[in-house]
Each structure stands twice: as structure tokens, then as C-alpha cells.
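Here is the structure we will look at.
In this view, the complex is presented without one of its protein chains, the others remaining in place.
As written, the chain order gives the labels A, B and C, with residue 1 at the start of each chain.
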Amino acid sequence: MSGGADSGGAVERSGVGRDEAEVEFSRIVAFSAGVFAIAITLLVLALQIPDNVDDIGQTLRDQGDDLLAYAISFAVIGKFWISHHRFYGVLARFDNTLMGLNLFYLAWIALVPFSSELLGNYSDAADSAIVYATNMAGASLTFTVQAIYANRRGLMRSDAPEEQRRLAGPATFLIGTVFLLSIPLALIDTTIAQLSWIAVMFVGRDVAGRAAHFVR
Amino acid sequence: MSGGADSGGAVERSGVGRDEAEVEFSRIVAFSAGVFAIAITLLVLALQIPDNVDDIGQTLRDQGDDLLAYAISFAVIGKFWISHHRFYGVLARFDNTLMGLNLFYLAWIALVPFSSELLGNYSDAADSAIVYATNMAGASLTFTVQAIYANRRGLMRSDAPEEQRRLAGPATFLIGTVFLLSIPLALIDTTIAQLSWIAVMFVGRDVAGRAAHFVR
Amino acid sequence: MSGGADSGGAVERSGVGRDEAEVEFSRIVAFSAGVFAIAITLLVLALQIPDNVDDIGQTLRDQGDDLLAYAISFAVIGKFWISHHRFYGVLARFDNTLMGLNLFYLAWIALVPFSSELLGNYSDAADSAIVYATNMAGASLTFTVQAIYANRRGLMRSDAPEEQRRLAGPATFLIGTVFLLSIPLALIDTTIAQLSWIAVMFVGRDVAGRAAHFVR
Partner (left out) sequence: MSGGADSGGAVERSGVGRDEAEVEFSRIVAFSAGVFAIAITLLVLALQIPDNVDDIGQTLRDQGDDLLAYAISFAVIGKFWISHHRFYGVLARFDNTLMGLNLFYLAWIALVPFSSELLGNYSDAADSAIVYATNMAGASLTFTVQAIYANRRGLMRSDAPEEQRRLAGPATFLIGTVFLLSIPLALIDTTIAQLSWIAVMFVGRDVAGRAAHFVR
């Protein structure tokens, strides 16, 4: 992705300054926000009910798992979006590699409606829990790679708060790790795997806060 | 949602000023507008007709309920969007809790294409009327909570018109209450429930206007 | 729609100036552009082929009508979007009624993916041609009403070119009229109706140009 056929000849733009390229910068952010907004709204398609069901009341009552998957996925994409737009808020510059990483990250985000529908329809199957966990772990870890890359290349603003600079990595990394570890867990018991996801969503922040203190 | 793992360590941004964070502010509004625009355009998917129907003329004539549900839902989402973007127009600052409440609100909005399709396909079933009313009541009341929270925390602009500040609450609260009350109504007669929705859309404004005078 | 429950009490904003409310103005335009972009991209869903077809080559060759409907509808929505964003380009102010009319107009635009799919799947049926023509006539005439209203209320910029001010009405009105007249035509012969649509797309401009001279 980073070595795109359209990106020019011998000369590579090795980091376009935010002031010079503010417009281009805001377009990348707007495009990313668009993908987030569409993916989060497409989650609803997983709830569709055919129009010739006999007992609609019963069918609706059976949709508990679909609705739970909708709620979890909406929260997760929402959380990812907040992290993403905060990360881009402290970014001073970007380069071709970061754009490529961002597209790769968005490919995981755009995949969530599929994984979420799968989880809702086959909530007891280990396979669907594994697909869901892989999707979320993939998104988290790609985001961490993006943050590490931006930090090392000095692409972040110098006035970015220390917590923000450090935590773009660790907190998301923690979520990614838990989702990754939940893959073998799902093979034993899918409910335990799902509880680990909910736990990291609520507990993750304090752990990440302490981890940040520890690192400092 | 408000206690996100990515939001940082010990220091919490307790309210980012609009001037300093104008860009971040406008991104939240743009993201919300995106969800509204996608949800309102996805309503059309409820009208889809399979491509091997025998009597297409008859099938189209039978779509009256679907079309009515499309029209009502388009008007309702449109009305919610106008309220939402007016509310954000008088907002001076936001904090993490408001962002969380806003995402929770958007989860109700993104659900409307599902409830609307259900209402169109099963217009006589009490269950579908209940789902629709619950969706709308949920959206209205979450919006009211957002407005009350913003008002109490002093997040609104000081030059916001008095009507705007007060009515972001009461008017939407009235709509929410009527949708809530229509849930038991739907168990008796779905048509009466639906008429109460249309009534509050047209009458609601004057009632809310008087209520505002009364409160003052 | 214009008398919305959320729009306030006794005091109605009777026309918000563009300078004061530039941000709010651009949000309405962005929301409208979002609906256009989503509707135009959803057209592709009409082309979907199930994943267990026996002779995929034959199925693809039979999709000529679907592809033609996709092309026509993409061109029509594109044309409507250009007209819409030019119209908003010469608008100085807006009020609640114009916002309501705009939402009503967008409801027609968001309906096009449905009408287009219907036209592609049932290209020989008079019913589908009638639905398509009604959709387009509805959009055109609602747009004309919007333009007439804005012109009469003096909501347009004083430096708007004369052609732009006058033609926002007549040209779209001509398209709307032809689509309207094609409804009875479709009862006789659907091909003639469809040819009248293509004719007005290419010829319409010169006729409108002459009509504008005539009116002047």
C-alpha cells in the first residue's frame, strides 16, 4: 500500500507538514471518519427480519443475541473512533507509510459489521467468537503499530500531552492483547471469551492508567 | 462508554473549550451528521422487492405500509437531526461524558432503519409498534438526558437563546413521553398508537411552546 | 416538518443570515451532500447476484437492463446533486420552511435506489416505469418549489447570476414536467417513456436556455 503506483517517481514526500498540507490532512481524517460512520451504521443490517415470518413476536424475542452484538459492536467502533480522532488530533504530520497503515486499519474497522452479524447469528459457535476476536485484535494492533510508527518518526505535535502520546499505544495494545488471548479461550468456552471483552472495555482504562505511571 | 480505555491516565480532560478544540468539536458533529445521513438513506432498503415476483403491480400496491413507514421515519430522523444540530450549535464545550451520551444517542438513531422496516412489514402487529415506539422513546429520552447534562454542567454558550436552552429538553421530552405512553396503547390498538405519534409531531410544538412559557 | 416540535416557542427564527450562521448553513449542505453520496453509491446494490447461480456468464449477460438503470440513475442523481449544490451556492439565507422543503426533497433522492432497482428488474412493466417517473417528477418539482420559495422570500444572494436565479426553476421544472407526462406514456409503451427521459437529459438544456431568454 505504501509503495503506490500513483505516489510519484524518485522523489518521495517524506512527511508533509501540517500547516502546508492542512487541507490534505483534514481530508484523510474526514475520509476515515466517513468509514467509521458508515461501518457503525451498517451494523443495523444484522438485525433485519424477513417479511414473511409466522410468529413475529417470538422472532423478535429470539433476537437477544443480535441486539447484544449490535450494542457491543457499536460501543467498540465508537471507542475506536474516539481513539482514532484523538490520535489524529495530536498528529503534526503524516507520510505515505502512515496513510497506508491507516488504510489497513480502516480495513479492519469496515470488517466489523460482518464479524458482528456473525457473532449475533452464531453466538454459541467458537468459530464466530474467534472471527470477532481476530477482527478486534487486528484493529487494535494495527492502531498500536500506527501510534508507535508516528511516535518514532516524530510525527506527533510537540505540545501533545504526555499521556496522550504514550497511551495511544499501551491502552489499545492492552485491548488488542486481551482480544488476542480470548481466541484460545473461545475454543474452551465462548461465554468466558465474551466476558473478557466486556471486562477489558470497563477495566482497561484504569489498568492502562497505572501502566502509564509505571512506564513513566 | 465514558470511561474509555483510551481516554488517558489520571488526568481527565474535564471540558475542552470550543475555541481551543474547534476542530475536534466539528469532527464530532460531522461524525454525528454522517450517522444521521446514512441511517436516513438506509431506510430505502426496507422497500426492496425481489426480482422474481409474479404480479409486480399488485406487489407495489401492497407496499402502502412500507411507504408510510418510510415517510414517517424519514420525517422523524430529519426532525431528530435538526434538533441535534441546533443543540450542538449552542454548545460551547463538551466533555467525555457528553461524547459517550452522544454515541449512545446515535446508537438509537442507527437502529431506526430496522424498526422502520419492521413497522412497514408487520404494521398490524403490536410487537412491531412496540419496537418502533421503544426506539423513538429511547432516542428522545437519551437526547433529553444529553441536554439536561449539558445545561447543568454549563456546557452551553452564554448567548444561547433562552427558548433554545430550555426547549432542547421539554419538547423532545414530550415526544419521548408520548412514544413511551404509546407502548401500552399499542397492546390495545396499533392504529391509535400510530395516530398518537403523528399527533405529537404536528401538535407537539405548540404544547412545548406553552410549556416553556409555563415553566418561565 | 416546518412546524417542528423542537424549533422553539413563540419566537421563530424567520431567516438566519449566512454570515452569522455560516457554520449551520454548511452543515445543512454537508448533510444533503451525504444523502446524495450514499444514495448514489447504494445504486450498486441493485446489481447483486446470488452466490449459487448455475450459469454466471448468462446471468451477467442478462443484467443489461440493471446496468442501464444503474447508468441512468447515477447520471440523474449526479445531475440533481450538481443543481442542488449550485442552488445552495447562490443562497444567502435559509429558514425553517426551506429546511423542511429540503428534507422533503432529500426523501425523493433517497428513494431513487429503490425505483432504480425496480426499473432494472422489471424494465418491461408499466408499473416500474411509472414508479421511476413519479420518483423523478417528485424530486424535480419539489426542487422547483424550493427554488421558487427561496426566490420569493429573497433568500438568494444579490450577486447571483440572473441565469442561475431564473433557471434553478424553469430547467428543473421542464425535467419534472417531462417525467410527469411520461407517466401516461408508460401505460402505452414503456420504451417511449424511457426515450423521453433520455431526450430531456440531453435536449433539456437548450430548451431551458431559450425559455430563459423568452421569459426575460
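By our rule, contacts are C-beta pairs under 8 Å (C-beta built on N, C-alpha and C of every residue); 3 or more make two chains touch, one makes a residue touch a chain.
Keep in mind that this is a model prediction, so the values were computed, not measured.
J.: Among the chains you can see, which ones touch the chain that has been omitted?
T.: A, C
J.: So which of C:Gly64, C:Gly78, C:Gly154 or C:Pro184 would be touching the chain we can't see?
T.: Looking across C:Gly64, C:Gly78, C:Gly154 or C:Pro184, the contact with the absent chain belongs to C:Gly78.
J.: Tell me which residue among C:Phe36, C:Phe114 or C:Tyr132 touches the hidden chain in the full complex.
T.: Selected residue, touching the omitted chain: C:Phe36.
J.: When the complex is taken as a whole, what residues of chain C touch the one chain not shown?
T.: With respect to the unshown chain, the touching residues of chain C are 26, 29-30, 33-34, 36-38, 40-45, 47-49, 51, 56-57, 60, 70-71, 74-75, 78-79, 81-83, 85-86, 89, 161, 163-164, 167-168, 171-172, 174-175, 200-202, 204-205, 208-209, 212-213.
J.: Since one chain isn't shown, list which residues of chain A touch it in the complete complex.
T.: Against the missing chain, chain A presents residues 1, 3-11, 23-24, 27-28, 30-31, 34-35, 38-39, 42, 45, 99, 103, 106-107, 110-111, 113-114, 117-118, 121-122, 125, 127-128, 131.
The criterion applied here is as follows: only the chains that are shown with their structure count from here on.
J.: Could you tell me which shape the graph of touching chains takes: line, ring, star, complete or other?
T.: Basically the chains just string along in a line.
J.: Using only the C-alpha atoms, find the rotation that maps chain A onto chain C and quote its angle between 0 and 180 degrees, to the nearest 5.
T.: To map chain A onto chain C, rotate by about 180 degrees.
J.: Could you tell me which residues belong to chain A and also touch two or more other chains?
T.: Answer for chain A, listing residues that touch two or more other chains: there are none.
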